[in-house]
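Before anything else, here's the structure in question.
As you look at this complex, bear in mind that one protein chain is not there, while each of the others sits in place.
Here the chain labels run A, B and C in written order, and each chain numbers its own residues starting at 1.
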Amino acid sequence: MRTREQVLKDLQTRFKDDIVDLLDKSPKRVYMEIKPESIVRVGSYIFKDLEARFNIASGVDARSHIEILYHFSLEYINLLISLRVKLDRKKPVIDSLTTEFKAVNWIEREMSELLGIEFKGHPEMKRLLLPDEWPEGVYPLRTDYEEWDKNAIRDRGV
Amino acid sequence: MAKSVIPIGPWHPLQEEPEFFTLTVDGETVVDMDVSIGYNHRGIEKLSEMKSFDQATFVIERICGICSTSHPFAYTRAVEDVIPVEVPDRAKYIRTIIAETERIHSHLLWLGLAGHFLGYNTIYHWVWKLREEILDVCEILTGNRNNYAIFKPGGVRRDFNMDDIPLVLRKIDGIIPTVDRLKKAILDDPVLHARLKGIGILTKEEVIDYSALGPTARASGVAKDVRKDAPYGAYDRVDWDMIVTENGDVFDKVVVRVLETYESIKIVKTCIAELPGGEIDLNIKDIPPGEGIGAHEAPRGETFHYIRSDGTNRPARHKVRAPTFMNLPTYKATVIGETISYATIILAAIDPCYCCTERMAVRDVEGKRLFGGPDLVKLSQEKTARMKREMGMP
Amino acid sequence: MKLPKARELVEAIKALIVGPYTSKFPYKPHVPYKSFRGQPKYDPDKCVGCLACEQVCPAEAIGHEDITDGGEAKRVMYHYTDTCIFCGTCELACIADNEGIKLSNDWELAFFDRKTESFETIDKELQLCEICGEVIACKDHLRWISERIGELSFSSPTLYYSKLKELGVIDENIVSALRDSGRSDRFKILCARCRRETTLT
Partner (left out) sequence: MSFAVNAMLKSPWVFHLSTGSCNNCDIEILDCLTPRFDIERFGMLLVGSIKHADVLLVTGSCNRKSAGRLKTLYEQAPQPCVVVAIGECSLSRGLFIHSYNCPVPLDKIIPVSVYIPGCPPKPEAIIGGVVKLIQKVKGT
């Protein structure tokens, strides 16, 4: 099994052009910012060749841009790698990882619905959990989300 | 034969929580299935961003009733990872004790429900009677049967009342003979062997592909447990074993859970015996900007929380990943090809928890059919052959 | 005939002696464990009306209403039973030695009408600014502060006047006697804005 240094060195040499920034936060956490177009290559390499377990992806609306963090954990060296990609807030588009491994499928749909990120190449992208009467183009997890339902009661309702 | 569709849910007498299964069956065999959930969605991630770090603990606690320590545990670890800081020893032990008590009652709860799904209501009533004692322990230690309100970033909110400890120990010791009897009744029962062995098999490769977690993965021989891989709390200071079995069928999932109950009892007893004195809370005043990740091995698998702080007293982003989120898609691998009478127990075998999963948004993936008819027949035949081989049948 | 097993016989005899496991609940009252977190209850004597509990409550189950017009000015503190999650944060945050609001053992809280039965209230006397009528704080709260900071309370007229009034040292006669000197405003209980105005003029 590889050690922590080997894994990081390997990633840095292999994806020299893709990595924008690497933050070695603590012995257990590494945050790696990569270019959005190289997510499929880096993601599938970490999942398949480094035998990582895909934890989850978290979409963040950071006001100036939208970020997605893909978290992978490598149990054999007790390390958690978070891949960070930054997307344009006006039109967030990124390639889907679903073709590479199944575990991403749900979370991509979730992010698409609640943050309005478009995943190119996702096999089936349609409304998930929000009800049918939910208006198009309203994304609840965006920071500028505003109440759209005029009938909603926001106190105890007595 | 014509295919027919059997809907189960959203409110079905067998299920506790609203979820909607659509089983497509060909005769007796399930050929396709779809899960549609969303009846439990409450937008907790958004709510958590509206509350302060301290108040968010309570929102997080109410993601799920059975995991009401798992989520706060992971959440507080995530906040502590932002700063970063280590909580005092006594707080670590208290957290571990509560988490393991919860694991005992959660496993017992599942065991009872599994008995109920199989029509074996004796088990259901036995186990739930046993579970009451554990809930009493929770009430004595924390003040409520569920939703313990004891976690807070930087420590725990309340200390144990040490006068209650003998009563707690007596109650925990009291359940051991009953668990023993239960183990005999379940693991040596030929009827249960016949019904549960070799059905709903999840292979090791499938576990890795779906990134499945917890007892579901450990029953398939994938030895992954956050408590061992990345120890936290008091888990590296007490002696316990990770339970791993090889077959990946429903029976092995039962075995893993029954044996884990023993391990949890062991951990609780050691922790209570070794409970150190001292502070229980760091009184964290402010949280610097940054990111943090926390994980905890919940009864169903790893709970994962991601926190981003921007220096205010509220999380800027809070992402929650419940274990069932990763375990649910394995349905496709386990149910298809089985007969319909096995479907309910297989669906229950991962110990699904929809309130956890739906804190955000989830629904199963493929609305379209994965396999054509002939493929399915082939798949089914392969599976039957595999099962026969494993059961030693000609 | 199938004979009962020894284990079953033992269990049957045990059940005869021990009695049924099922609780007798509605016929016999149920007493929860001492540590049980039931409904929070205000202690009208201990509570100082500082609203710390309202600040920390995660479920917004604590509210208040300031009634200033008509007779005595008072602050009505509400605790909404239908929103409370019984977490105990209010008790831990209470400034009056955690005794102003305290979790009780009450668990039987069922009610039929949310409009009239779903909340509990206590009244606290309010101290208003003697010039503009602005709410300053509850009288108990001002007293609580002056007790806590001891002699330092003489640095703030509002604090020591409320203390002196409480002790009965000054009364209206003294205040009206002071008014003649033309600077009586300085010897009143004032809100922060009026205090600044009077000091500047």
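Note that a residue touches a chain if its C-beta (ideal position, glycine included) is under 8 Å from a C-beta of that chain, and two chains touch if they have at least 3 such contacts.
Just so we're clear, the structure is a prediction, and the values are computed from it rather than from any experiment.
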| item | value |
| --- | --- |
| Touching partners, among the displayed chains, of the absent chain | A, B, C |
| Touch criterion as defined above, residue of C:S23, C:Q55, C:T121 or C:T199 at the omitted chain | C:S23 |
| Residue among B:I66, B:I287 or B:A333 that touches the chain left out of view | B:I66 |
| Positions on chain C contacted by the hidden chain, ascending | 21-23, 25-26, 30, 32, 39, 58-61, 80-87, 107-112, 114, 118 |
| Residues of chain B in contact with the chain not shown | 10-13, 16-18, 38-44, 46-47, 50, 58-59, 62-66, 68, 109, 124-125, 128-129, 132, 145-147, 353, 355 |
| Chain A residues that touch the omitted chain in the full complex | 129-131, 133-134, 140, 145, 147, 149, 151-158 |
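We adopt the following convention: only the chains that are shown with their structure count from here on.
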| item | value |
| --- | --- |
| Chain-level touch network, classified as line, ring, star, complete or other | complete |
| Chain B and chain C: spacing of chain centres that average the CA atoms, whole Å | 39 |
| Complex contacts: residues of chain B adjacent to chain C | 51, 54-59, 62, 129, 136, 139-144, 147, 149, 157-158, 161, 164 |
| Chain A-facing residues of chain B, complex | 37-38, 41, 43, 45-46, 81, 84, 208-211, 224, 229-230, 291, 293, 295, 302, 304, 306, 308, 316-317, 319, 321, 325-326, 329, 358, 360-368 |
| Complex contacts: residues of chain A adjacent to chain B | 25-26, 28-29, 31, 53-56, 58, 60-61, 69, 71, 73, 75, 78, 80, 82, 101-103, 105-107, 109-110, 113-114, 123-124, 126, 128-131, 140-141, 145 |
